[in-house]
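First, the structure itself, so that you have it in front of you.
Here the complex is missing one protein chain, while the rest keep their positions.
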Amino acid sequence: MPAPLLEMRQIVKTFGPLRANDRVDFEVQTGEIHALLGENGAGKTTLMNILYGLYQPDAGEIYWKGEKITLHSPRDAIRYRIGMIHQHLMLVPNFTVLENILVGLPSPREPFLPINETLARLEDFAAQYGLPIDPTVKVKQLPLGLQQRVEILKALFRGADLLILDEPTAVLSPLEVEEFFAVLKNLVGKGVSIIFISHKLDEVLRISDRITVLRQGRRIGTIETRHATQQILAEMMVGRAVALDYSFPKGGATQPILELKGISLIRPKVGRVLKDLNLTLHSGEILGIAGIDGNGQEELADVVCGLIPYTEGEMLLEGRPIRNPTPQKMKDCGLGYVPADRQSVGLVKNFSVAHNLVLKSLDDPPYNTYGFLREKVVRLNAQQVLREFDIRAADLLQPVGELSGGNQQKVILGRELQLAKRLLVAVHPTRGLDVGATESVHRFLYSQKEKGIGLLLISADLDELLALSDRIAVLFRGEILGVVPGETDSLPAISRMMLGERLEAIV
Amino acid sequence: MNEFLWLPFLVSLLAAGVRLATPLLFAALGGITNELSGVLNIGLEGMMIGGTFGAYIGALLSGSEWGGALGGMLAGGLLGLLFAYLSITWRADQVVLGTGLNLFALGLTSFFFRSMYKAGISQFVPSFDVWNVPLLSDIPLIGQIFFRQVPLVYLAYLLIPLFSFLLYKTTWGLKLRCCGEHPRAAETVGVNVTRMRYLALILSGMLAGLGGTFLSLGQISAFTEGLVSGRGFIALAAIIFGRWKPLNVAFACLLFGVADALQLRLQGFGLPIRYEFLLMFPYLLTLVTFVVFVNRGDSPAALGKPYPEK
Amino acid sequence: ASPQTPAAQATETVTQEPQVFRVAMVFPGAVNDKSWNQAGFTGLERIKNELGVETAYLEQVPSTDWEESLRTFASQGYSLVLGHGDQFSEPSKKVAPEFPDTNFIVVNGAYTASNLASIALFDEQVSFLAGVVAAKMSQSGKVGYIGGLEIPPVIRNGKGFEQGAKYVNPDIQVSLTYLGDFNDAAKGKEATLAMAESGVDVIFYYVDNAMLGIQEAAKGANVKLIGCIFDQYEMAPDLILTSAIQDISTAIFEAAKTAKEGNFEGKAYLFGLDSGAIALAPFRENVPADVVAYVNQVQQDIISGKITVERMSQ
Partner (left out) sequence: MEQGAPSGSSPSRHHSWARWLNYLQITLLPFGAVFAALVIGAILIALTGVEPGFAYQKMWEGIAKSNYQVGLVLVKATPLMIIGLGLGFVFNSGVFNIGAEGQLYMGALLGTAIGIQDWGLPAWLHISLSLLGGFIGGGLWGLLPGYLKARHQINEVITTILLNYIAIYIVSYFTHGPLRDNPFAEAALPQTPEVQASSQLPLIWPPTRLHAGFLLGLGLALLLYLITYRMAFGYKARAVGSSPAAAHYAGMNTTLIMIIVMVVSGGLAGVAGTVEILGVQHRLRDMFSPGLGYSAIAIALMGNNHPLGIILASLLFGALQVGANNMQALAGVPVTIVDVLQATVIFFVAVSAMIRWRAPLRTLLLRNREASS
């Protein structure tokens, strides 16, 4: 065997008392796609950040092409031709695509920006990898899938021998994942090696050559992908047997609870985001909304939950119209909402877990008497929710921002499920969560259906939708192109509708 | 006012406006630079004060106004360095530091000045003379307004396109702006955020120092306490007014300068308006223009936040 | 009212032996402002040097502290405490009864009491002369006055100036600008340029540091200046026709001397042209002899009472 392209030996990294990486060995061969697996908080990102020079390890060595190296900052990593796509997109929303790609690139004509060269190369890449993009739009106007594409282009522009991809597919729709994998194959063909991190075991099994699993900061082992199964991997990650193939019984819908009649939304500068939506959600039903990111899903959720006033149409709750819905009003109607952006919308990061759990009930009994917050009751409530949802926090008063993503999501669920007396809207509820956390979120959601609550489940993950939904509506450019039963048979129709074909045309 | 001639009046008004805008412009260009790098600097006033004194000392020691300009830039730059050290290396709160810096510069300059001159009278030092730009100064109207000024005024105009270019058209400017929008993203593409912010603050201090220089060596030829009198804050307002774009910011400075020049002239006419309202006029006009025509603009996303965040 | 106010009681213990004559002074602005405060400070320095007494002072005292600063010194057993400006009228009226052993003098003060005196300059008289010079020297028939803030001494000098100018030429145009600030030299410069453009060719000013800007502007424009408070000829020999000297330091010194000799009286002292505390600075060659003669005549007439200069009410 030739010397590996990369070898990390006995890497240790601690954050205060916590060992995020505990004597981790990790190696990557030239030309392979090496997957890195582990639960939330296992230390994957930490290890990669060390490799990219963002963190300095407390101990351990890194060998690059057989030579021992020290990485003081990402500048060094870039110099060694190591590229990285980060778990949280490293894009400037206010910059254009072009500016995002240009920033930090050396220019042949310093100090001038190499604009024309870059535009030409962008066209090259578009042709070569199938990654077309309009370089003049601002990144904040792009859907997440396209933003991810910008990240990929950024990495390609810098030219890398080793590309680190930290959960790149978390925000992609199945179709986008396909395109993305094609790009990866293409890159490998050109001699690039890849480290691939994902919580989706099927993706890992499809794309990788080898898999390394971390658990609680330690390396558990590395196996060849052809010897691996989802079951084996899940056991390695969690340390015990995990139920992976769970499915939920369908049916049980009763009377209509929420009706959307001709709902449209026009946003300034953007245009018509939602077009004449007609949907009915029943009690005890899970209605899935499928679609490629950026086709109006999040706006639909915001409109239903009163965050954005709709432009036209009518919303009926149990047959009665709701005029000018606001978040407050909808909450009072018994609606819970798990938003897409848990970090900056769902939670106040520097508030404690306990106070985030009553964020929407600050004015309501029993938490509020004469305007004062009853801290004891707030904590009592938190204790109960923490137990019920198995939320791992150091204590009730820990700032919620310090929790891991999975636990943050459970805090939101814990709050919203209390409020969801009649309706629950959940957007990408398991995005970025590991298998264990995903499973428990799914169980919590399903338990709501059993209680007779109507669920609107918006997700880009078709497996999730098929597992839970009674019916699935497909949103394309703000329009519903069709509604199909939540069964595996519907999959081809859903995929075609996601690309813009109407159900009538397919059937 | 029957002999009132509107054309010469307008010319002199605008020429005065240009002069009154010049110190604001220097400070505002500096302020844009540090704000785009993500540092909120309400210490511009202090940096200008440092500049007025540094310029005086520079001119005194070197015997030349250009030596004075150097001194002004040096003093401002040192204050910028101090600000950078405390806000970047120590990650101390930028707003607290800014208020501290204003007080610091005010106290220290007058302290030194009083130690130098017990009697408190400043010597006269070499200062900038009006320099008519050949040819251009002969253009009717335009020449009188813009091209019969002291060299620092020309420097200020030249800096407007230079900074537009530097901040918005160069690799360096892009990196700098990235630090202000998303410093972590900047770091991941190999930008040294700390160094960028240090540089931006020092540069900003030097420019504010030039603004101060214009006050002590471009307007008068000496140092006095109270020369700056709030211009640093007006520059801060101009930055937001002009949405961090040098050309727009220059316009904001000019608007304020012309309004100030106008009120000084209106007072001379003996109009039946209380002088308090005339003094208020530039502020009121700027406020109304801002609210009605400019209003919102996105500030750099990471403005005021120390990096790395903790 | 009992003089034994709480404050006096509280600080009695720290009072030093009263037989030592010590003088303290409180200034509203900086003692190096080349203007009002500096003039007062000069007086204090003369007291220290020529009378050989111990002195102390507080400068740049904000209005929040006017009263307290007087009390600070009085409670320390100073025999004479001066407040440098009419803003100390009210505070001293309050504080003086608390310290019967201390004498208070307020410059331009409004009140008197057994231990409280006021000294003032008849500044309209000298600014009247400044107005006469300006009107005589102006070719355009337009003269100007630049003040810092609209406060009594600034107003008085302006009014005196206007009286004097109109005395020479009833049709003369007097324009008036307040900078809103005594020290903003850049504003001073622009205000001067603005006046020059409107045809003004002689300007009398009453500002502090802002005068540097006024002089700077006058250099380029065809404008002559009349300085204020002390002889400012050396600052700009080509420009300054004369200065309306308002030597409050002499008044202060004289008053302190009287107090030291034990002749303090709680009354209002007014120092006019006859006292020498106010005067026009000596003319140099930039004022023609006939003008000098004319001005001297007016001065005589004022002193002799032939011309009455209006004193602003307070």
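Per-chain numbering from 1; labels A, B and C assigned in written order.
In this text, a contact is a pair of C-beta atoms (placed from the backbone, for glycine too) under 8 Å apart; a residue touches a chain by one contact, two chains touch by 3 or more.
Bear in mind that the values here come from a model prediction, so they are computed numbers and not experimental data.
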{"item": "Missing chain: touched chains present in the view", "value": "A, B, C"}
{"item": "Selected from B:Phe104, B:Phe128 or B:Tyr307 as touching the chain missing from the view", "value": "B:Phe104"}
{"item": "Option touching the unshown chain, where C:Ala113, C:Leu270, C:Val292 or C:Met312 are the choices", "value": "C:Met312"}
{"item": "Chain not shown: contacting residue from C:Phe21, C:Trp36 or C:Phe73", "value": "C:Phe73"}
{"item": "Options A:Leu142, A:Leu347, A:Ala420 or A:Leu466, residue touching the unrepresented chain", "value": "A:Leu347"}
{"item": "Candidate in contact with the missing chain, chosen from A:Ala59, A:Ala120, A:Ala394 or A:Leu499", "value": "A:Ala394"}
{"item": "Hidden partner chain, residues of subunit A it touches", "value": "16-18, 307, 326-328, 331, 337, 339, 341, 344-352, 355, 359-360, 362-363, 367-368, 371-373, 375, 394-395, 397-399"}
{"item": "Touching residues on subunit C - with respect to the absent chain", "value": "5-7, 9-11, 13-14, 24, 56-65, 67-69, 72-73, 76, 86-87, 89-90, 149-152, 155-156, 159, 180, 312-314"}
{"item": "Touching residues (missing chain, whole complex) on subunit B", "value": "42, 86, 90-93, 95-97, 99-104, 106-108, 110-111, 114-115, 230, 233-234, 236-237, 240-241, 274, 276-277, 279-280, 283-284, 286-287, 290-291, 295-297, 299, 310"}
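Operating definition for what follows: only the chains that are shown with their structure count from here on.
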{"item": "Rounded Å distance between subunit A and subunit C, as computed from the means of their C-alpha atoms", "value": "75"}
{"item": "Residue ranges of subunit B touching subunit C (in the complex, touch as defined)", "value": "8-9, 12, 16, 19-20, 23, 110, 114, 117, 119-122, 127, 130, 215, 219-222, 224-227, 229, 260-261, 264-265, 267-270, 275-276, 279"}
{"item": "Complex interface listing, subunit A residues touching subunit B", "value": "52, 54, 73-75, 78, 84, 86, 90-95, 99, 102-107, 110-113, 154, 158"}
{"item": "Subunit A-touching residues of subunit B, taken from the complex the two chains share", "value": "166, 169-172, 174-175, 177-178, 181-182, 184-192, 298, 301"}
